[in-house]
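Quick one: the structure is below, questions incoming.
The other protein chains are all here in position, but one chain of the complex has been omitted.
Entry: chain A
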Amino acid sequence: LSTTGACRAIQKLTRVRVVDNSALGSTPYHRPPKCIHVYNKTGVGKVGDKILLAIKGEKKKALIVGHKMPGPTMTPRFDSNNVVLIEDNGNPIGTRIKTPIPYILRQREGEFSKVLAIARNFV
């Protein structure tokens, strides 16, 4: 019998925390938003990966901005799995992100420029 340890990054069926001020993310629902697919070769999502979220009975794409798993040294590790709701073309749905975002996302400025533009704090 072998069991794998806890993943702590984001994979299918992880409950995530939506961090922007969009209506979908802020209104309460009796079920927490869960990840149903990770757009990655491995099913494990790290910072900067896109995932499919199930929120309020709808499917929405989202971008991972922070997870509980320790990453490379000098990168921040957050106490909750944070996610920003996104459209299919990469436009964020919310207008403001209060929680801190890691600087690593600036590396892919082309894809995430609009998300980084609405972010307030960086870590």
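The definition used in the following text is that a contact is a pair of C-beta atoms (placed from the backbone, for glycine too) under 8 Å apart; a residue touches a chain by one contact, two chains touch by 3 or more; residues count from 1.
Convention: contacts and distances are computed from a predicted model.
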Protein that the absent chain corresponds to, by UniProt name, given "Proteasome subunit beta", "Large ribosomal subunit protein bL19m", "GPI-anchor transamidase component GPAA1" or "Cation efflux protein transmembrane domain-containing protein": "Large ribosomal subunit protein bL19m"
Candidate in contact with the missing chain, chosen from A:R31, A:K59, A:K98 or A:K114: A:K98
On chain A, residues whose C-beta touches the chain left out of the figure: 66, 70, 73-80, 82, 98-100, 103-107, 121-123
